[in-house]
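Notes follow once the structure below has been shown.
Note that this complex is displayed minus one protein chain, with the remaining chains in position.
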């Protein structure tokens, strides 16, 4: 059994990691940290874990942490992660970092959108943890930068089109909608129940969301040219789920049948990517609680555009599920181990 | 007191009409029809109306109906409306029709997207009931075609830009999200609570929604050129509300300040259109239960696009509220009469 | 026009007061206070109020406050209210206090459940603001203690039975369920969207909720004997609404018809209390956004118990709506003025 630790266990990605790992046959969760809840059972912070995860939250220095597990998930905010990861690697541990700190390959871009980077030397080593694109590199990595939730839904949705140059990347418009768990578990008025329920809004309008450089980095690799997107995130009155609606002008006429075949072929061996039957489209409630990414595709014959819709569970495939998928690859487990549960519906 | 009738009172637009009219100082609701609930008090169908609206649902032929009121709202499905409206007009009544039957000025377009039209001769006479654009004509009309919910949110959002030719209409992408009341009160598995809650999906993907010809008709008038749009509707797990996110490439550089001024000036005397302060954007929960349309606007300086976000309550400004606004105009009442209630929040 | 002030305008009862008052024909809202948002327009705190309420939040000492309005609502937490109210009264103003500070007639009971009372001399003068029970006294009062939300739903539901001694008060079990707005607008993890949505829980189990002494006080008056209840509140994943399910053993056999008649007769002239037709029961969605209290009643013939179900909107009839009803009485306005809007459904 691999000994695994969660650093930052009291957020929503923390509890989702604990939930997935509690049923994972190859690992044992041996340490969970939380500054705020140190000394309390994790199952008091999250009563859902009662009789399933029996662990105290702790607040430990890096060296003690390293002794407690062989593999770590860092589920802490960006900037915090860049200081926690180096000593773990130095102690010979492997890490999946769920923050943004090691996702951007160009440190100047990172520093423009975030802040100064204290561990820039690790950026080159870190592998971007989208297994459907970087499976081999992930399996050899000791540090994996787990992708952002929006970038995961978008990159998987656009990869087949960009690789084949079927769309003009300069025309890409991405309208994404996320469940509220994406805003984290901090106590803010803006995410109170009464502020969110029975409502809907856009936020970070006008190309200002920090996931943009990450999305553009990955789309540029796929398109083999520099891609700039219009990206607008919205807040849904649901806990879990991201649905991205993506629009682009096609280059060369394709039929719906062509596109359907392309997507089905691209992803036919992927256990977590599911292409909707022709004429049907994803819904967040059909991926809820699972590591699946559902994709639907259609041409708009009136306007010569292609529309791609993708859906994931933002804290599963968009965070903790994908992190476990990466852990599986990094440790030689079956990639699907602990992750093949069907989505919850209703 | 104007005697008013609601034809088709047992749907969601019907109950919203009854709610608004129950507080309207210039009218008396004298008849409400429903085939399904004929003989039952309307307040049994909608217990919210108990002690507020005291009326039996009836099922009456056109001639008897005409004797019971001087003004009618037809809140029935398209195709049904086109047969109900002519005898009411013939009897000297005025009508606001909430269906799609008299919205499309080109009967061929109507028949392509809907079905054969049995009252095409009335199409020319009907006035498109968006008061912010057609106030004078509405006040002189005897038949007003109340706009669709999506078209209302979109047309008000884009009017200032299209009139001034600030955006290239060929690049327009409209990503709209509607509350579930828009799907009506029919008993369908797809709109059951458990199918919709905690979820989100697109529908009618690929330029197939029937509001498209209506939207394009109005945008073309504004742009003074033929406009074709990419329009994708989505289903929100909320009762009321539509939020439309609209994207287009700008023609000639504008600053956020220019745009903010343009919108504020365009709508400064409109009681129901509210421009969000610079840098802020609408949310459906801030227009809930009101006749307001909130609009926010911003450039994306990275991609040279303009993003416009608009929000309405789909059964108020998107249907019954706007219908009452039209009734006010058609009868010489103050346009705001019965409609100035602030939105419900939380 | 009566000049009215809201002290503590940035909470949910504050915004609901502002919403109701913005449509009230007899009053003008002249001042709104908030320590946190002082200097900001109230419509920035609550964008729902844009173009409807045009007022800055202020933070004023009592003497300046008193100059700005003739009538005040104190929508602040208990303990804060007891210090704010006296100088307003001393300045000759009338006050409806929405906190708990003047509801409990026995200061010892207050101090046992809350804390020391700094203005005990005002307790005797304050009138408990449930108009259906204390209409005359309210209309003569200068200080009205606006009832709690749970107590309102319970007292109106039980009054007919207790007055007529139809139930044994010692057997009373009250199981109440409240929307989340009742928990206020403070930033707490426990009321975040993701903690509340798609869930349900009891809280303050075992007779510890602070509304208990208030409920027992009023039920004891009605029963003309000391009443002790079992009361358990629960948290609903809705914004607005309280539904109370009440159980008691009957004393002397009553038929459903007897009970229905009793309730209909008791409340037949009350504009805000609506008795459900026999065999039907309230739902919070049928009172949403209104000042209504709906009540349904039935015997359980198998167990000789009577079940009473009542529903209100907790921030309308349970707080701000009732506060305006009291203001109307205290100022000689029609009691229903500004409050007769039908509930919002859907």
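Residue numbering begins at 1 within each chain, and the chains themselves are lettered A, B and C in the order written.
In the analysis below, contacts are C-beta pairs under 8 Å (C-beta built on N, C-alpha and C of every residue); 3 or more make two chains touch, one makes a residue touch a chain.
In this text, all values refer to a predicted model and were calculated from it rather than measured experimentally.
S.K.: Give the residue, chosen from C:136, C:226 or C:303, that touches the chain omitted from the document.
M.R.: If we include the chain that is not displayed, C:303 is the one touching it.
S.K.: Given the contact definition stated above, which residue among A:197, A:230, A:266 or A:325 touches the chain not shown here?
M.R.: The one listed residue touching the chain not shown is A:197.
S.K.: One chain isn't shown here. Among C:25, C:92 or C:206, which residue touches it?
M.R.: Final answer for the missing-chain contact: C:206.
S.K.: Taking the full complex into account, what residues of chain C touch the chain not shown?
M.R.: Missing-chain contacts on chain C: residues 171, 173, 175, 177, 194-195, 197-203, 205-207, 228-230, 232, 234, 236-241, 243, 245, 247, 281-286, 288, 296, 298-303, 305, 307, 309, 311, 346.
S.K.: What is the set of chain A residues that contact the non-displayed chain in the whole complex?
M.R.: 12, 15, 18-19, 22-23, 44, 46-53, 181, 197-198, 239-240, 271, 274, 276-277, 280, 282-283, 285-290, 292, 294, 315, 340-346
S.K.: To test your reading of the contact rule: which positions on chain B touch the chain that is missing from view?
M.R.: 12, 180-181, 185, 187-189, 191-198, 237-239
Going forward, only the chains that are shown with their structure count from here on.
S.K.: In whole angstrom, how far does the Cα centroid of chain B sit from the Cα centroid of chain C?
M.R.: 35
S.K.: Centroid from C-alpha atoms only, then distance chain A to chain B, rounded to Å. What do you get?
M.R.: So the centroids are 38 Å from each other.
S.K.: I need the residues of chain A touching at least two other chains; which ones are they?
M.R.: 194-195, 197-198, 237-239, in rising order.
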